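Complex shown without one protein chain; remaining protein chains in place.
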Amino acid sequence: MTAVLKVEGLNKSFGGIKATDNLNLTVEAGELHAVIGPNGAGKTTMISQLCGTQIPDSGRVLFKGRDITRLAPHRRAHLGITRSYQITSLIMEMSVLDNVALALQAREGHSFRFLRPARSIAHLRDRGRELLARVGLADKADQATVALSHGEHRRMEIAIALASEAELMLLDEPMAGLGTQESLEMVALLKGIKGKHSILLIEHDMDAVFALADRISVLVYGHIIATGSPDEIRGNEAVQHAYLGEE
Amino acid sequence: MDTTLLVIQVLNGLQLGLLLFLVASGLTLVFGILDFVNLAHGSLYMLGAFVCASLTYALGNFLLAVVVALPVVGVIGYLTERVVARSLYARDHLDQVLATFGLILVFDTSAHVIWGPEGIAVPLPDWLNGQVALGSGLEVPTFRLLIIAAGLAAAGGLFWLVNYTRLGMLIRAGASNRTMVSALGIDIQMLFSLVFALGAMLAGLAGMLIAPITEANIGMGNSIIITAFVVIIVGGIGSIKGAFIAALLIGLIDTLGRAFLDDLFGLFMSSAAAENSAPAVSAMLIYLIMALVLALRPQGLFPPKVR
Partner (left out) sequence: MPTMSKRGWITLVVLILLAVLPPLFYLGGQAFYLDLATRLVILAIAAVSLNLILGYGGLVSFGHAAFVGLGAYAVGIPAHHWLYGGWDAIATLSGWLHIPLAVGVTALFALLTGLVCLRTKGVYFIMITMAFAQMVYYLIVSIEEYGGDDGLVIDSRTELAFFDLDKPLQMYALCFLSLLVALGLVRMIVNSRFGMVLQGAKGNPERMATLGFNTYAYRLTAYVISGAMCGYAGALLGNFTTFISPEMMDWHRSGELMFMVILGGAATTIGPVLGATVFIVLEEVLSSLPHPFGIYWQLPFGLLLILVVMFIRGGLAGLFSGRKER
């Protein structure tokens, strides 16, 4: 197996507080690698550095062997990295389908195209509807994004991640704020995607993580204290002490 | 270039810089703490000048007028915050800009109604109206020295207030964390009103100090506000230290540019060409410097800490 993503010795501090502390992590091709950790462990800071909205103080981020540590976010997207957001981060002013179509449009080179109305471009609209159907939002496609529920927004995030057809998906707490039933549906949805893309999943929901992950890394105070299969992590004493033991 | 002229122009630049600081510090305080863009800040500068002018005639003494005018402008600022600004804190900057633009029209036209369209000259007492000899053959107007002294004193007072008093501690805390200050049991609304009034007084003071030189006139606030924007952009919005350094920098560059740029250009182009191009370049100088600073540091020279 080859590593899709390799993170080496990543460091990032904010005003003396180390949010990321010598962080090492590998995501193998096709695996679903989950990162868990208590609140404030630096999960979102880590993902921001992986997608390029924050630049680490030191260390390297390699995507398929290429150093992307300082690459701008939109360039990483071109290489094949996409992310979803923990706090729903959609374009509320636009329709559900518009949001997905934009993600599809992003894959077709530049968008300095001024003449044709974007909403009449059949393949973008059709593919957008397909993806929305896949996440169970077929009948919501033409609604205003703002009118959808939180659970539906979470699923839109997945549709957008799928639209990018990225090799590597960084999913930032897709279960955040979901009810039990919705969580189960999301797990089912992610199971359907798993294997087709490499996924780095950041998640609080332990049931979901242990149901989905091939490997799990535990992040505490910006540092990975253990990596292994779900069973290994369950049995790891340091992890239990630092994290699971709290609950 | 003779030294006397240079010294005088440096003093002029210093004077402009300090006045700019008085206007800019209020802007940057209000923005840093209240996250509020107040275009009408220049109107407070203008109102300071007019109120002081009227009081100078009523009381017969410029300095006494300044002392009385300061709280008057402070009250105007306080009321502005209560009536208009307060309901706009939660809005986006676009709404704030538009509403305070409306406020400018209201202030400017009100000044027009009250004081008429002409500027009002502000007479100085005799002892301020003369010249002071500084060394051999170098005479500078006494009042300009007073402006510099008053500007420095106000700047010093502000630094002391912000860094060493309880109010200043709250101001700094409020800038970084509103909820925390509220949690301390402080009346945050009152704090905001006070900050606004303080900013108004600083701008008003600048207007009062310049009035004897330029007269109090209606357009005066509208030209200084943009320069004050340049100052806080260069200094870093929200930073008082940045505003101080940038204000002096801009004041000196603008003044010296206008005075000496044609001589400087004359060194490497024909004097005719220098005479033609120097005014245009010096008119744009501070904006070009702003562009340069932004190109290198989009957050200004002293970006405030992340809120």
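Going in written order, the chains are labelled A and B, and every chain counts its residues from 1.
FYI, a residue touches a chain if its C-beta (ideal position, glycine included) is under 8 Å from a C-beta of that chain, and two chains touch if they have at least 3 such contacts.
Just so it is clear, the structure is predicted and the values come from calculations on it, not from any experiment.
With respect to the full assembly, the chain omitted from this view is in touch with A, B. Across the entire complex, the residue among B:L6, B:I226 or B:A273 in touch with the chain not shown is B:I226.
The missing chain, though absent from the display, is touched by one residue of B:A53, B:A99 or B:A154; that residue is B:A99.
For the chain left out of this panel, the touching residue among A:A29, A:L62 or A:I121 is A:I121. Check A:T20, A:T69 or A:T82 against the missing chain and you find that the one touching it is A:T82. In the full complex, chain A touches the hidden chain at residues 51-53, 72-74, 76-78, 82-83, 85, 89-94, 98, 101-103, 105-107, 111-119, 121, 160, 164.
The omitted chain makes contact with chain B at the following residues, 31, 37, 84, 87-88, 91, 93-95, 97-99, 101-106, 108-110, 112-113, 222, 226, 229-230, 232-233, 237, 279-280, 282-284, 287-288, 290-291, 294-295, 298-299.
Going forward, only the chains that are shown with their structure count from here on.
Inter-chain spacing, taken between the CA centroids of chain A and chain B, is 48 Å.
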